[in-house]
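My structure is below; once you've seen it, I'll send some questions.
As you look at this complex, bear in mind that one protein chain is not there, while each of the others sits in place.
In this document, chain identifiers A, B and C correspond to the written order of the chains, with residue numbering beginning at 1 in each.
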Amino acid sequence: MSKYILKKEKVVDALNALGNANAVYIPVKNKRGLVEYKELGRDAAAADAKFDCRPDVPPKAILFPQTQVLFTFKKVDGKIEVVPTEPDDREKIIFGVRPCDAIAIAVMDKVFIGGKFVDTYYKARRERTAVISIACDGPADSTCFCPSTGGSPAATEGSDVLLYDVGDSYYVEVVSDKGRKILESLSASLETPSPEQEKRKDEIVRKAEAAEGFTRSITAESISKLDSSFDSKYWDDVSRRCLSCGACTYYCPTCHCFDINDEPGRKRVRTWDSCQFSNFTMHTSSHNPRTAKAQRLRNRYYHKFKYSKDNTGRYLCVGCGRCIALCPAGLDITKVISEVK
Amino acid sequence: MSGSQAAKGAEAGAVPSEQGEQGFEPKIVAFLCNWCSYAGADLAGVSRLQYPPNIRIIRVMCSGRISPMLVLRALKDGADGVLVSGCHPGDCHYLKGNLYTRRQLQLLRNMLEYYGIEADRFQMSWVSASEGGKFADVVKTAVEKVRKLGPNTRFKVMESQDGGE
Amino acid sequence: MSEENHYIPHVAEITSITQETTGERAVKTFKVDFKDANVQLKFKPGQTCMVSVFGKGESMFAISQSPTRGSLEFSVQRVGRVTEMLHELEVGDEVGIRGPYGNGFPVEQWKGKNIYFIAGGIGMAPVRAVMNYIVDNKEDYGELYLIYGARTSRDLSFKAEIDALEQGGAIDVRRTIDVEEPGWVPLDNKNPEQSKFDPSSRKFTGFVATTVSAMKCTPENALAVICGPPIMIKTCIASLAKLGWKDEQIYTTLENKMKCGIGKCGRCNIGGVYVCVDGPVFTYAQVKKMLNDQ
Partner (left out) sequence: MSDEKIREEAKKALRERGLKCVIGWSADGTPLFAETEDDIDRLSFNKDCANNLVGYLTQEVRSQRGKTRDGKEKVVKPVGIVVRGCDSKALLLLLNENILSRKDVFIIGVPCTGVEDKRAGALYRKCVKCAMRNPVVYDVLASEKVPEDEKDYSEIEAIENMSVEERWEFWEEIFADCVRCHACKRSCPVCYCDECLLDPTDVAIRPDTTADEKAHRPRWVERSVNVRENLLYHLARLPHLAGRCVDCGECERVCPQRLPLRLLTAKLEKDVKEIFCYEPAKEEGQKPLIAMSKMEDENEFIM
């Protein structure tokens, strides 16, 4: 049997129990009102967990930190020795992930673990990470559009356990073996669902399948227009108000571009980078293939909806809507794609 | 001096503070203008005036060359204090370089303090070519002030902040 | 970590440095040897490596020697941060190497063909690797030609090596320079077809593309390998097209800013193609299909 009930009043105990053996990350509100993932016990208490909204910051950084030392090097008797950074080998659980962010993790897996080369650092973290998600009861935010990208408010992809908010309890559905093992350690707090709760859960699933309540969307038809609009003047017009900052990319759960630099202290560091920065593609010779912000903006949308689809079969966008909510210039990805010409 | 040299030096050694036997010995990066203060320092040396060996002198053509970035960089890379010294107002070899820098650096000094970096970590002086004695005094005062403040730990990186796994 | 961590370079020692050219944009060839005898790099001509100068950074370079010659070499022009630091290194100094990356030239498919190697400036580095490979397996291939251009005669790299190849009769070599010098036969850049081309001349003044036109490279049972600055690649392709070459017969190499070399960091893409893993070698037919993302 793989369906349980976790009473909301027992969530704090359950989190603390998980925290004994794992690093548990939960969404909490920070001082400035932003909901972001923090580590239980270190930066957050279980009672502060905030599960009733889409976190403002995706859990991306837990698997792919913004700043990561790849290796340090030292000189021993005048000879260089490279010392790779030891991977973070703690077992991790991200609790309260929204389905879009969970799908994003599956998408990132394709980028970093799929393909010809494996990213050791990502893989080391990913293998030790379990994802416990909470299905959304309709769109979690007015900027959401996950159904348009192949997701759903109750999608299980990328999750190990999926919770449904059925009033005073969470209906617990096991998705993977990893999830099953975690729930075994919580068996004391779990109960059997009542028919009433089953019904409530089915209702959430039905609403999710019908994509009820979503005000934003991108149609496959408008995405297909990208095939012929690469050289369109549209990109000049739409990028006019772009500031070339990195807000959209840094808060995107699937944006994964990075930079590698040697920094003082004899270390090589990998940091997030953004394709919207003007120097992103600049060659040493000063030639820059994407000088204009129109080119950079276009590259971002094409990467998300065309290149990635062509290469891996899926969009590099999960419809979380954060880039819409955070864009200082009010650029709306759904609008931009829908109006492509 | 060019910006690159200053930064290179900073990158390489980052002037770590030392805990000497008599206690804390501050390291102070001193930017001296070529025409007055550096000559003043020279005179102090030639006249065999004693002053603390805690300063590392970087000669610049004019104190007007001191970008606030140089001060910040020195502090970030671990200098316990920064001293900028130029010609007296009116005596600048380039007429007004020192006056411009006075404006910029006064604001910087205020902002440092507002940021939580003790204002005395950044000091300025006017020392002319003939003021060897004053130069020795300036260095003594600067070192004493910084000694009182203790090591500059503001920009020290904590291991945990460093993105290490 | 059982599988290879691709971000960790292997430490290698510089065993020899050859100053190919001098000046602001000098070129040096570095021969390197891995410190750890267990590390072996199996590579194909045209593949690339990330070379680190520890503390300064790393950059992607084409391996400039053929795998048949038994050594790992990089020919590096002094252009930016990492290359400047590389040029300051001496024999015995250590660098980091990771790779090989990229697809390399499909030399197996080329058997039996006549090959025109066309190189400009530092573009000679990857061409040298594949040219030496073909020369070392000469019996499998047809006639070989090299058209190699640079700004001045002093900017031509690998002088002794190419001279030796030429004298040994392995390959037909034509050199071109941009600025006239005594002893170099001038070609007409504006009307390349009308240029008088004396087959016995080896040294010309004119663009590489002009020499290609004047020489009337024949497309029958042939292919061309073009490496060099973008403008030179473009003009050479145009020249070849006029001579009746098909897009599939023309191979070229692309480059873009790279950081990871393994298709993750997201900056070397041209449309959906990642130059670091899908390239750097493409036929012109492939290049044509790419989006004009330049």
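Everything below uses one rule, namely that a contact is a pair of C-beta atoms (placed from the backbone, for glycine too) under 8 Å apart; a residue touches a chain by one contact, two chains touch by 3 or more.
The structure presented is a predicted model; accordingly, all values stated were derived computationally and were not measured.
Engineer: As a test of the contact rule: which chains in view would the missing one touch?
Structural biologist: A, B, C
Engineer: Tell me which of C:Lys28, C:Arg78 or C:Arg174 is the one touching the absent chain.
Structural biologist: Reading the full complex, the residue touching the unseen chain is C:Arg78.
Engineer: With respect to the chain omitted from the figure, which of B:Arg65, B:Arg109 or B:Arg147 is a touching residue?
Structural biologist: That would be B:Arg109, which touches the missing chain.
Engineer: Considering the whole complex, not just the chains shown, which residues of chain B touch the missing one?
Structural biologist: So the residues of chain B touching the unseen chain are 3-4, 6-8, 10-11, 67-69, 72-73, 76, 89-90, 96, 99-100, 102-104, 106-119, 123-126, 138, 141-142, 154-158, 161-163.
Engineer: Tell me, which residues in chain A touch the chain that this view leaves out?
Structural biologist: Chain A touches the missing chain through residues 30-34, 56, 66-67, 237, 240-241, 243-247, 249-251, 259, 261, 263-264, 269, 271-274, 277-279, 282, 284-286, 325-326, 328-330.
Engineer: For chain C, which residues lie in contact with the unshown chain of the complex?
Structural biologist: 24-25, 56-57, 78-85, 87
One rule holds for everything that comes next: only the chains that are shown with their structure count from here on.
Engineer: So, comparing C-alpha centroids, which chain is the farthest one from chain B?
Structural biologist: That would be chain C.
Engineer: Please report how many Å separate the Cα centroid of chain A from that of chain B, as a whole number.
Structural biologist: Chain centroid spacing, chain A to chain B, equals 46 Å.
Engineer: Provide the residue numbers of chain A that touch chain C in the complex, in ascending order.
Structural biologist: It is residues 70-71, 73, 79-82, 84, 87, 111-112, 115-121, 124, 230-231, 256-262, 266, 268, 270, 273, 275, 280-285, 287, 289-290, 295, 299, 302-303, 306-308, 310-311 of chain A that touch chain C.
Engineer: Which part of chain C faces chain A closely enough to touch in the complex?
Structural biologist: Within the complex, chain C contacts chain A at residues 1, 3-9, 11, 35, 52, 54-59, 79-81, 83, 94, 96, 230, 255-257, 259-260, 262-272, 277, 291-294.
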